[in-house]
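All protein chains of the complex are present and in place, except for one that has been dropped.
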Amino acid sequence: MARARKKIQSSMGWSNVSSITVQGLDLSMDILGKLNLGDFAFLEIKGRTPTPEESLVFNAVLGTLVEHGMTPMVIAARLTYLGAPESLQGAVAAGILGMGTTFAGTAEGSARLLQEAIKPDTMLSDLPLLADEIVARHIASKTSIPGIGHNLHKPIDPRTPRLFQLAQENGLSGRYVELMKLVASAAERALNKPGLLPVNATGAIGALSSELEIPWKLCRGLAVIGRTIGIVGHLAEELRNPIAREVWERTEEEASEHNRS
Amino acid sequence: MARARKKIQSSMGWSNVSSITVQGLDLSMDILGKLNLGDFAFLEIKGRTPTPEESLVFNAVLGTLVEHGMTPMVIAARLTYLGAPESLQGAVAAGILGMGTTFAGTAEGSARLLQEAIKPDTMLSDLPLLADEIVARHIASKTSIPGIGHNLHKPIDPRTPRLFQLAQENGLSGRYVELMKLVASAAERALNKPGLLPVNATGAIGALSSELEIPWKLCRGLAVIGRTIGIVGHLAEELRNPIAREVWERTEEEASEHNRS
Amino acid sequence: MARARKKIQSSMGWSNVSSITVQGLDLSMDILGKLNLGDFAFLEIKGRTPTPEESLVFNAVLGTLVEHGMTPMVIAARLTYLGAPESLQGAVAAGILGMGTTFAGTAEGSARLLQEAIKPDTMLSDLPLLADEIVARHIASKTSIPGIGHNLHKPIDPRTPRLFQLAQENGLSGRYVELMKLVASAAERALNKPGLLPVNATGAIGALSSELEIPWKLCRGLAVIGRTIGIVGHLAEELRNPIAREVWERTEEEASEHNRS
Partner (left out) sequence: MARARKKIQSSMGWSNVSSITVQGLDLSMDILGKLNLGDFAFLEIKGRTPTPEESLVFNAVLGTLVEHGMTPMVIAARLTYLGAPESLQGAVAAGILGMGTTFAGTAEGSARLLQEAIKPDTMLSDLPLLADEIVARHIASKTSIPGIGHNLHKPIDPRTPRLFQLAQENGLSGRYVELMKLVASAAERALNKPGLLPVNATGAIGALSSELEIPWKLCRGLAVIGRTIGIVGHLAEELRNPIAREVWERTEEEASEHNRS
């Protein structure tokens, strides 16, 4: 084997007898009691602590991803917890495995769109043309444009104006937010659907993640963090007020009824 | 089927055309920009927002659980991400599945010990006797006492005094913290190991979770939340500086060497 | 670091340019077309191919574990597949994570009981006394005896006589099968429940796995293999005749109804 060895190296965290270091900070003195959980997530992903403005916007982005009611993934988590209550980690794992293409549960699509379109030297004045090109390209390839429109929340996704307002107030509304808005209005024009294709929460999260310089490949990770908290919340409710056995028994009975008759 | 149907009901979250409600709060106006991620986790688990003191302590508890360096679970997550980078949720799931009995990764053991020992009418003056009983019972059954001692961090786990200090400063140091400390000193006396069995981070988390009235069955959920953030952080580093392929190739080469010779 | 390095070595499989070796056999010539899937599983777990008798019994053991109708774990797998159809492996993973303590889904309990009781020099004539001791010990500690009794299948679990018959016909009915039967009858006598505590399928699998000299710690692995096949079968049906969306929508509607009124 003439393969050259590559050095294995990590800067995430390490410890010795008397201290624990995380990303260069002393866990006990610099982090505990000083950083909230969202700030710690920012530190883990970006390798530095956030400014107060970044902290507020990043916590809002993550908060948008926590709770979505009785989704397939929380039902799956509750059913798994019914079978293996001694392994709560397995129930959470089952839940997050339902994050996939069906519900466009992540903002990676819109973040990718924006991050691939905007170059270091892209000017604000370039954005309207970029938006038109993006829309035209998606129409030509008959693919849907990520980040706009919503099944239920019409004509406005209530999370979007709030997220954009927070970004604005905290100096984090730049080219990505602008391009996302322009894509939505260009799409409404091109498809002749005025007021029907507003930026949805996914699009807003993709834009704000981009403003925070988080690579689009990690946007699904933000969603996993948020959903994990939501799933643990649902398992807490399942402990107080279980529903999984009822869902199972009804489904089993109806599914096999035709065999018994 | 004469089985009586049970009503399926949840209060976690729901939405209509113009708004999203989470635990009775308006997501956009009451949560985003107002609650940090740890506070939102508190809301999900307990059904109400935390006080400022609870917020500080709960965020510190969760923060203790985020980053532990290059553990087996983050190596497993990185290897899984190597194979399926399109499904980041699968890599995170693989990582959290390594939370089990080997590394006592959760505080559920110490939280259970404390919550089963302290009754509503237990007085501070009852705690020394309770501690002695707990220690005697574990010695008799030859089981280890959860929450005390540490392989590496001797004679003090640096996280413990910090967590206990934060609890003290925020009025959340009560019977559970006291009992945890008393168990440690009783164990040192009974086993004649002075200074060798201090309360470790797991014990501190178990005690603080109990002060926050979180059922011990959910303590593993807190650990899952923390570890999920840490795993996403490691995947962010893996994107910048991959090591999984090197770990795999070295292992594969050495494992099969004897077959080739 | 004065830690002594341990050699990493594996004998499972390796390959070179022109051949692939599995457990010392040539995959293409010795395995494909010659071993059925159950035999291959035997080879993987025990490091040798089975005799024809072992093959028949081992395939029957695994076959008992494949299909159990609309269980919580297959519903969880279907819901996960709904969300992430591009990652079928995630749906299967979600399904098997529901194998835990609730449904005693594995035979590890009864296999452990038998394997810890029978020593190399245990004689057939020792077994009745052993059975009485086992039953008495469980009654004293108020724990249930694994491998006997069944909620639905009374007075006989139809799989048990068939599995025991196959073992008998193939010369694999020895001390473990005998002890399992004796435990069941001793329990019925001691608890005064004649005909109500027969050996169930789990007990039969535990006994047959022990006859095949499979360590009890791997019995859950046999169940995982069987269930994985069953889950893939359910996903095949879900492709033809989907039910997950209906289960989700009914549950979501009923769960949030009280919020809307």
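Letters A, B and C mark the chains in the order given here, with residues in each chain numbered from 1 onward.
Everything that follows uses one rule, which is that a residue touches a chain if its C-beta (ideal position, glycine included) is under 8 Å from a C-beta of that chain, and two chains touch if they have at least 3 such contacts.
If you're wondering where the values come from, they're calculated on a predicted model, not measured in any experiment.
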- Going by the touch rule at the top, give the shown chains the omitted chain contacts. A, B, C
- Task: Please pick, from A:Leu27, A:Leu79, A:Ala93 or A:Ile148, the residue that touches the omitted chain in the full complex.
- Result: A:Ala93
- Among A:Arg3, A:Lys142, A:Arg240 or A:Arg260, residue touching the chain not depicted: A:Arg260
- Residue of C:Pro128, C:Gly174 or C:Gly221 touching the missing chain in the full complex: C:Gly221
- Task: Check the options B:Ser10, B:Gln23, B:Ser55 or B:Thr71 and report the residue that touches the missing chain.
- Result: B:Thr71
- Note on the structure: Residue list for chain A contacting the dropped chain reads 7-11, 14, 16, 21, 84, 86-87, 89-90, 93, 97, 251, 254-260
- Message: Could you pull out which residues of chain B are in touch with the chain that's been left out?
- Response: 69-73, 75-77, 79-80, 82-87, 90-91, 93-95, 97-103, 105, 243-244, 247-248, 251-252, 255-256
- Message: Across the whole complex, list the residues on chain C that are touched by the chain not included here.
- Response: 1, 3, 5-6, 8-20, 22-23, 27-29, 31-33, 35-41, 43-46, 55-56, 59-60, 62-64, 66-70, 74, 85, 87-90, 92-94, 96-97, 99-100, 152-154, 156, 158-159, 161-163, 166, 215, 217-218, 220-222, 224-225, 228-230, 232-237, 239, 241, 243, 246-247, 249-250, 253
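As a working rule, only the chains that are shown with their structure count from here on.
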- Per the C-alpha centroid definition, the whole-Å distance linking chain A and chain C comes out as 38
- Between chain B and chain C, tell me the centre distance in angstrom, where each centre is the average of that chain's C-alpha atoms. 31
- Could you put a whole-Å number on the gap between the CA centroids of chain A and chain B? 23
- Hey, what residues on chain A touch two or more of the other chains? 69-70, 85, 87, 90, 93-94, 97, 99-100, 243, 247
